[in-house]
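A quick write-up on the structure given underneath.
Omission of a single protein chain aside, the complex is shown with its protein chains in their original locations.
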Amino acid sequence: MVHIIKNIKRPAPDVLKAVAEFPPATLHEAQGRTGALDWRIKPIFPGMQFCGPALTVRCTPNDNLMLQAAISIAQPGDVIVVDAGDSPEQGPFGEVLATAAKARGVAALVFNCAVRDAPAIRKLGLPVFSIGLSIKGTVKETLGEVNHPVVVGGVHIEPGDVVCGDDDGVVRVRAAEAGAIADKSREREAKEAGFMERLRNGENVLDVLGMGRVLEAKGCSWES
Amino acid sequence: MVHIIKNIKRPAPDVLKAVAEFPPATLHEAQGRTGALDWRIKPIFPGMQFCGPALTVRCTPNDNLMLQAAISIAQPGDVIVVDAGDSPEQGPFGEVLATAAKARGVAALVFNCAVRDAPAIRKLGLPVFSIGLSIKGTVKETLGEVNHPVVVGGVHIEPGDVVCGDDDGVVRVRAAEAGAIADKSREREAKEAGFMERLRNGENVLDVLGMGRVLEAKGCSWES
Amino acid sequence: MVHIIKNIKRPAPDVLKAVAEFPPATLHEAQGRTGALDWRIKPIFPGMQFCGPALTVRCTPNDNLMLQAAISIAQPGDVIVVDAGDSPEQGPFGEVLATAAKARGVAALVFNCAVRDAPAIRKLGLPVFSIGLSIKGTVKETLGEVNHPVVVGGVHIEPGDVVCGDDDGVVRVRAAEAGAIADKSREREAKEAGFMERLRNGENVLDVLGMGRVLEAKGCSWES
Amino acid sequence: MVHIIKNIKRPAPDVLKAVAEFPPATLHEAQGRTGALDWRIKPIFPGMQFCGPALTVRCTPNDNLMLQAAISIAQPGDVIVVDAGDSPEQGPFGEVLATAAKARGVAALVFNCAVRDAPAIRKLGLPVFSIGLSIKGTVKETLGEVNHPVVVGGVHIEPGDVVCGDDDGVVRVRAAEAGAIADKSREREAKEAGFMERLRNGENVLDVLGMGRVLEAKGCSWES
Amino acid sequence: MVHIIKNIKRPAPDVLKAVAEFPPATLHEAQGRTGALDWRIKPIFPGMQFCGPALTVRCTPNDNLMLQAAISIAQPGDVIVVDAGDSPEQGPFGEVLATAAKARGVAALVFNCAVRDAPAIRKLGLPVFSIGLSIKGTVKETLGEVNHPVVVGGVHIEPGDVVCGDDDGVVRVRAAEAGAIADKSREREAKEAGFMERLRNGENVLDVLGMGRVLEAKGCSWES
Partner (left out) sequence: MVHIIKNIKRPAPDVLKAVAEFPPATLHEAQGRTGALDWRIKPIFPGMQFCGPALTVRCTPNDNLMLQAAISIAQPGDVIVVDAGDSPEQGPFGEVLATAAKARGVAALVFNCAVRDAPAIRKLGLPVFSIGLSIKGTVKETLGEVNHPVVVGGVHIEPGDVVCGDDDGVVRVRAAEAGAIADKSREREAKEAGFMERLRNGENVLDVLGMGRVLEAKGCSWES
């Protein structure tokens, strides 16, 4: 088995740009309610957001050796997605690696564990999503994989898939479907913009969203 | 059984106003340390606060059909309190429904699940309390109840009860007791203001709060 | 047994000052990856930080009697570290005690439970670290201990040990080792500053941190 | 307020007997999927089961004073349901109180906290349901309530309601509806017995439960 | 998209038989420490075990419609693996479906949610692995997928992959690698049998497992 795959296929820039227009919640709906990572994976400070192609890493839990290898081959705009064993009490990423990632132009990092040096990362302005913050660093002893498929937050992610995050969390869009999902997201947002315009104008939500008929069909009874 | 009860009795405006003067922690003490919802139910962003009469909803988990019905009958100032099954991996409330709720004048919403579209809700300025944020939307298939009693965060809430929240969490005040609880809260705050004045002036906390005597009575031994 | 020990040995001011220069994550590494409290113990609002000698308290769960005794003997700069039973649904510390602590010059408080009156504590500008916020107050009935050793967040803390916290969490430095740990932290930060300078200049992370050799020695295989 | 209410209305023996025929999962379905306590409340050893009228207790967390009062007035067949603050690290019930409860003929006890002395309770043959086992005993300092309504495991329980438990967990049946729920449960079980007979005879599950039509109506597509 | 794929490729019987000889922990080691599902997925009663090809299902959370479709097409020996949204408070599988599964010859079922009717399932002798037991049934409203890849317990499982479970939990073996993994497991067990023979004969564990040299090489210091 090859441990580290250096060259992966990334979606075309215009596709990435199209997907990046939409928040994760919209992308999730547009692809049939799939691809959302576990709700515990969140920005380390509110307001962070990102969108880019996944560079995937599998570390042995409590070990960040392969993360360093991954940063060493990252391309500008990449999002490094790390499976480190889904546990909050380990911080394999801190100020030094954040500086390295920033210098490579990494767009964001996503972890199923914690990270550390949060104040320094905040100052760097690098979006980092994790299941928490932990002081505890890791060792650098055991080989893993870079750019093999991973499961992070319950979602299967292949290198080059698009991953996007904001305060709601992180979603994965399959590389091959990214263009189509962007189109569906645009339609969805247009439709919802219409709904919201009508709602702001005072129309009743059951009329706007058509749920009055549904309630009636299901036998809903009202008492005034 | 009637699914949706439209007309509920709300406390008088002056009572609501009186209760709204006090933070939840004070109201909780004033009513004998009862009524505090589970600590996991918190504002989706720090600093949110609210106080108003409860409009209650019971949704089937992973289904927001009845929430839409509830918004359709909300009165300005209402706080919509939603029992959706106490699980963080579902987001039955997002930007469209937030727009609908805002247009109806809803004062706040409280969930025992997650919500989504957090950045958009923040922009709307609508206080929303939940056990987290989740990208994952819900279906609209199954009937539930509106304005029947619910249990949310371990607290039994009847339609028209007063619910109040801030960074500490959410508390319920029984409608019939709301006036009396406001009075007790006022007394409590006055007493505590006196304590704090003395503390700021350098008096010892054991003297101010009277615990020196208690420690002595219980046989506390001191080593200098 | 004596319940309350009033006089404890605190590290010299210059030692405290030296330790305070470094973030907890650095101190943790410098002392061989030990001393970090459980990741759940965090500032109640982002950005809080502190460093000072520990004044330790053991309360019966759901009881804050001994915390009041501890505040009554605190010295300016002390950090009150409270073992209250490691449970998030109790708030033994609120605005009144925060006012008392502030008046005594307490530098910070660390809890393995929740606290309440978060908005008021924020206004006071007092750093408080806990595993959450809870509306629910406690009783004042049962004796415990002040300035005996405690375990908080899985770490054994003796009165006078140095404790330091920021967004990453809290670390304990043994009083007797504090000076040496500050020295090691300074060396570590100097070394890391050099690394970061090289990284910002575009050098590859594997070269800077020397992990290229490690990967090779472990038989890591690369596919371009 | 009265702390302890001694006389409560219990359902008639034939009603209790009728409800006791059915497992909690059936009763839960029969009453419209309501009344099931939080999944964490389970028998302390597999195989325990019970059914009886609720005698309700509200203890201050970490305090078992009112539980003792409740046992002192229990009637044979009663199920003591204890709200002690929903936290696993407290054991307000052990061998001595189990002996007292057994001597009073208590049918079972249900806690939203832990209990202790599990091996001794097992020997006594007393069904006890809790969210775990904990060595840690409690104090006896603070008043609470007996036979006032409580919320345990997210369910509102009034004194005299029927509560039933087995390995699946615990369900509450409203006293006034108990007879009707037993009838519905009997119908449901009869219907399900017919289904299971057909399934054991080799009929396809989609035909037996009628879901083939539902799948078709919803547009389900099959690939052979 | 096709919702339900009926025909999947299962490993040859002799391969399945070979894999079934080994406990999950051995298979996990043999395939390079991969494939183990989340530790929370366990037998509903101790002692259950199974090994067979995966028939995969993705249900909408709180909905068991597709599980019924999956049972309807199961082959004897299949293990039905269900992604229902990773939440313990839903029981989409009970006595009726267990009877249906048993009648089809299903070898076992694996869920990332809870199940119900545990006593009845136990009597049936059907191995069921889940993250708990919950009284709460589900609806049957929303389409999902059968025999598409799923992620359950953090592991990507394709239809026809081998899944095996015992008290330790569940492991997935890729269909294409199953034969080779069985061979490696056999070697591993033979080697370990030799180790254990020597240990039972009183040899020191550091000599038998060769870690004495490792400790020395890493600079381990001993104080007698």
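We just call them A, B, C, D and E in the order they show up, numbering each chain from 1.
Definition applied: a contact is a pair of C-beta atoms (placed from the backbone, for glycine too) under 8 Å apart; a residue touches a chain by one contact, two chains touch by 3 or more.
All values reported here derive from a predicted model rather than from experimental measurement.
Remark: the absent chain touches shown chains A, C, D, E in the intact complex. Note on the undisplayed chain: of the listed residues D:69, D:157 or D:220, the one touching it is D:69. When the missing chain is restored to the complex, the residue among A:85, A:179 or A:212 that touches it is A:85.
Residues 33, 38, 60, 86, 149, 151, 154-156 of subunit C touch the missing chain (whole complex, contact as defined above). Although one chain is hidden here, its contacts on subunit E can still be listed: residues 23-25, 28-29, 33, 36-39, 42, 46-47, 166-171, 192, 195-196, 199-200, 202, 204-206, 208-209, 211, 214-215, 218-224.
Residues of subunit A that touch the chain left out of view are 60-63, 85-87, 89-90, 139, 141-142.
In this section, only the chains that are shown with their structure count from here on.
Across A-C and C-D, the chain pair carrying more C-beta contacts is A-C. In summary, the pair subunit B and subunit C forms a contact in which the copies contribute largely different residue numbers, shared numbers making up under half of all those used.
Its C-alpha atoms superposed on subunit E, subunit C is turned by 180 degrees; the angle is given in steps of 5. Each chain gets a centre from the mean of its Cα atoms; for subunit A and subunit E, those two points are 28 Å apart.
Computed centre separation for the pair subunit D/subunit E is 31 angstrom, with centres defined by C-alpha atoms.
Separating the centre of subunit A from that of subunit D, both taken as means of CA atoms, is a distance of 41 Å.
In subunit C, the positions touching at least two other chains are 89, 142. Judged by the touch criterion defined above, the protein chains form a pattern that is neither an open path, a ring nor a star, and not fully connected either.
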